[in-house]
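Worksheet: one structure, shown below.
With one protein chain withheld, the remaining protein chains of the complex are depicted in position.
Let's look at chain A:
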């Protein structure tokens, strides 16, 4: 890979920003990169970042698929809440909360409910033709209500060690939540890039009319991506709720849809649909999670954290903007040849 190719890559700026952030952390925060093994588990700030980012990575993966078809899913946070509530409701009613079978039933039920919610979104968008932002806004609002109904407006606390494993457990020294996110990412990459799914999704996002005339079942794919998005959100909801051993209908996944959309956009997928990059999305999600953690560890006061985050995001977006770069470079060098577009 030549230097020029790297510079042109869509992933160049998010990677650069991540490196800069980590460098800052290295300089300003002692022991940031200290990773130690304790009781056979990995511990340290980088591991915490990965753990903290797992739900966001999951939600952003689903969001990427939805956005690639030209849609958007605002309901992911609510689906997280519903999923966690459902699982905790079932576990709370178990005679033995530590029964592995009982927890498995709870997990399957929670994910199944998420799939139904995704199907609902897909139905509204693909069959009834409601604009995605409106269609998913319905569930974004209604889903919180549903979650509160499930928990009867209370926070349900559970004491279940098998359930705790999902969000806070370790396997082979690695956090289970990170492994789950990695597995879902791997499966999604395989499904989209090793089959023709990715191409067909990009085609639907590029032009639904032309895709239909080329024999692509645009409607079916649209329903599929909303189901996939809800499934990802459902899993993320389980991780979140397992980590705190409770179901909180109000705060679980609150505003995560915005972080997820941001992650997708940072990763180089356009909101208008078409080409998508799962690697980019993952980077974007990691970047956002790193921002939160680094802000604390380099000593930025909590009240300024959001401002810090905003500044980084603005700088990143400017760096990614072809127009802005052209403005910067035009001043210094009147270029003989246009090299604005990147052949894919």
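Operating definition for what follows: a contact is a pair of C-beta atoms (placed from the backbone, for glycine too) under 8 Å apart; a residue touches a chain by one contact, two chains touch by 3 or more; residues count from 1.
One rule holds for everything that comes next: contacts and distances are computed from a predicted model.
Of the names listed as "NADH-quinone oxidoreductase subunit J", "Acetyl-CoA C-acetyltransferase", "Nitrogen regulatory protein P-II" or "Simple sugar transport system ATP-binding protein", the one that matches the UniProt record for the absent chain is "Simple sugar transport system ATP-binding protein".
Check A:97, A:148, A:217 or A:277 against the missing chain and you find that the one touching it is A:217. When the omitted chain is restored, the residue from A:171, A:199, A:271 or A:315 that touches it is A:199.
On the side of chain A, touch with the chain left out of the figure occurs at residues 194-197, 199-200, 202-203, 206-207, 209-217, 221, 274-275, 335-339, 341-344.
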